[in-house]
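Below is one structure, written out as structure tokens; comments come after it.
Excluded from the complex is one protein chain; the other protein chains are retained at their positions.
Right, chain A next:
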Amino acid sequence: MSGEEEENAAELKIGEEFLKAKCLMNCEVALILEHKYEQLQQMSDDPMNQVSQVFEKSLQYVKRFSRYKNPDAVRQVREILSRYQLAEFELCVLGNLCPETVEEAIAMVPSIKTKGRAHDDDAIERMLNDLSLIKKFE
């Protein structure tokens, strides 16, 4: 990336290093942080005292903003979204915000409609249906 000026997640311009880095959905982070917290609980009586403020705030946040709670559902969400040739970043935005309509999905992740990509409205519709099914059966 040449300069910070150009960063724009809506066009998927977030810097080489981050495009390749693995992004995580809120529900995945919730599973990891809760597991970490349980480990700490076993080691000390007052685990909240052991963790940083960043950890504490983030745990609260991801617990509140996870659309999927069940670990199996979380795994399925990533698996299903992975079938649609999305960038890591796009996959996680969709998994976090769970748009209900095609129009909403495009508003949340405008880059899926940019030129040269194979996402027509039908494909997006199918993807959203798949996602809502997981939620229903969770």
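Basically, contacts are C-beta pairs under 8 Å (C-beta built on N, C-alpha and C of every residue); 3 or more make two chains touch, one makes a residue touch a chain; residues count from 1.
Throughout what follows, contacts and distances are computed from a predicted model.
Chain not shown in the complex: UniProt lists it as "DNA-directed RNA polymerase subunit", one of "Bardet-Biedl syndrome 9", "DNA-directed RNA polymerase subunit", "S1 motif domain-containing protein" or "Small ribosomal subunit protein uS9m". Touching the chain that is not shown, out of A:I14, A:L81, A:I112 or A:I134: A:I14 (per the contact rule at the top). Residue in contact with the omitted chain (choice from A:E38, A:E79 or A:E104): A:E104. Looking at chain A, the residues touching the absent chain are 7-11, 13-14, 18, 21-26, 28-29, 32-33, 36, 51-55, 57-58, 61-62, 64-65, 89, 92-93, 96-97, 99, 103-104, 107-108.
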